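Working notes for the structure below.
Heads up, one of the protein chains got dropped from this complex, but the rest are sitting where they should.
Take a look at subunit A:
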Amino acid sequence: MAAQELTGAEIVIKALVDQGVDTIFGYPGGAVLPIYDALFQQNKIRHILVRHEQGAVHAAEGYARSTGKPGVVLVTSGPGATNAVTGLTDALMDSIPLVCLTGQVATHLIGNDAFQECDTVGITRPCTKHNWLVNSAKELTRVMHEAFYVATNGRPGPVVIDIPKDVQFQKAEYVGPQNVVHKTYRPKVKGDIEAIKAAVDLIATAKKPIFYTGGGIINSGPFASQLLREFVQLTGFPITSTLMGLGAYPASDKQWLGMLGMHGTYEANNAMHDCDVMINIGARFDDRVTGRIDAFAPNSKKIHIDIDASSINKIIHADIGIVGDAGHVLEDMIRIWKSKAVKIDKSALADWWRQIDHWRDRRSLDYKKSDEIIKPQYAIERLYQLTKDRETYITTEVGQHQMWAAQHYHFEKPNRWLTSGGLGTMGYGLPAAIGVQIAHPDALVIDIAGEASIQMCIQEISTAMQFMAPVKIFILNNEYMGMVRQWQELLHGGRYSHSYSESLPDFVKLAEAFGAVGIRAKTPGELDDKIKQMIDTPGPVVFDCVVDKFENCYPMIPSGAAHNEMILGDDPEAAMVTEEGKMLV
């Protein structure tokens, strides 16, 4: 068969199709015009036109996290690429598989400070898992297929392919993905069996065990969540999870302690502190989780399962480290557990549960109810009650609303909760919600937002309108950058430096200006009806939920404190943050 000669732009499209891509998020510009032209002449790939490249990357993240497939982004050179950097960094921190195609000036212009030129591979090197500058169309097929392989295998992450404009016009032979094998990258997915056996033996001796799980379970796929449920129920142990791991284990189950960490539950954090065996699966001992390192679960043996060898012993010493995919390792662990017919210390475990129930009785997520004013926690509770029986996906922005959502919205399934965990990117939630909605057109997709965060990528309402993505933007409007204000209250003597939002837009009118529907709720009495109205509205909705301006997010581990030094209520005097702690914010 004669070799198939295609232009670089056609190679890009064909490779995307062969990789199973049906949707890409992008924004055109001079250096990607040939690819946009090739896109115009086909109908296998749908292009979602965003309003800012950051939105394209977050939308692709939303698409990826809700489907388990890689998200694909297409942007132009220079500002197109630099605008994508925040999204790429976000995806790197949260291990989200993305393939971002950037245009570049023609090869003979590179290095000449040409119009819309920037050193894209240089700028994106530290914020991608890997990147490539393609020097000729001959390399393009290989790089395209390698990029998908690298983005999705091992610990997932974003990759960038920088394609000069002349390369998009050059002709070269196309080869299918089955003919491309990466030279060096072979991530380890199967855990070491001896280490897994040792882990099972250690777990069997536990008197005060806890499962601490993270986004690695979600990234491993729905099967890993199934296996986690099986193993947790087999052992009868308590389980907590990071922000990234919510939904891997059903929140309605009695063994579920809620989220851990800075704004985690009292029972989860105290159980972490007092445990004797910790089983960490796919979490990375992030500083929001550990609190003070030298006081972190001081009397425990730790098992750490992670697909990335560099996560093990990075922050916390692991007594048993297992490098491998969460699903594979859990599968082996359950098999070995069953074959050894492990007998756990049931009376010790019963004592442990009694202690945990005692912590639970503190009801750390409780808050002061009000009949006059909408408490933000109440708003999330009602939103949860009114949407939980539907196919619902929740995204968030970053701040107090994000933590309240994590505390008061409960997830039964993986891939339903999308939030910017590692980077903490305000502006993530709306474009991510659009990405989810594009992938799941019939689902109810809600961005739980703050009035400050939402303004960072608010232009994407226009995208939602154009592509009839009926996302619901649920703004907890307290007129403050709430988390900033909370920290200023606790650490900086209540000097609210620039955390009050002057001149907020009228969100209802703003929605209408975009052609969307705006709804405002001001009292607890009207909240349910308004939420129902939001759900029943067929198109995008901006919901301006006017909440208590001064509510703080509790419980909380102040910076520099240990897990058993939580502040429970609204008592700032209790938040004795040390000078050292202030630097950890």
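FYI, a residue touches a chain if its C-beta (ideal position, glycine included) is under 8 Å from a C-beta of that chain, and two chains touch if they have at least 3 such contacts; residues count from 1.
Convention: contacts and distances are computed from a predicted model.
Per its UniProt entry, the chain excluded from the display bears the name "Acetolactate synthase small subunit", taken from "Acetolactate synthase small subunit", "Peptide/nickel transport system ATP-binding protein", "Sarcosine oxidase subunit gamma" or "Diaminopimelate decarboxylase".
Touch with the chain omitted from the figure is made, among A:V17, A:I193, A:I293 or A:A350, by A:I293. Within the complete assembly, A:L133 is the residue of A:L133, A:A199 or A:V398 that touches the hidden chain.
From the options A:L33, A:A295, A:A309 or A:L568, the residue with contact to the chain not on display is A:A309.
Interface note: of A:T184, A:N299 or A:S497, the residue touching the hidden chain in the full complex is A:T184. Only one residue from A:I48, A:C118 or A:V150 touches the chain missing from this view: A:V150.
Listed here are the subunit A residues that touch the chain not shown: 121-122, 125-126, 129-131, 133, 150, 154-155, 183-185, 293, 308-310, 312-315, 317.
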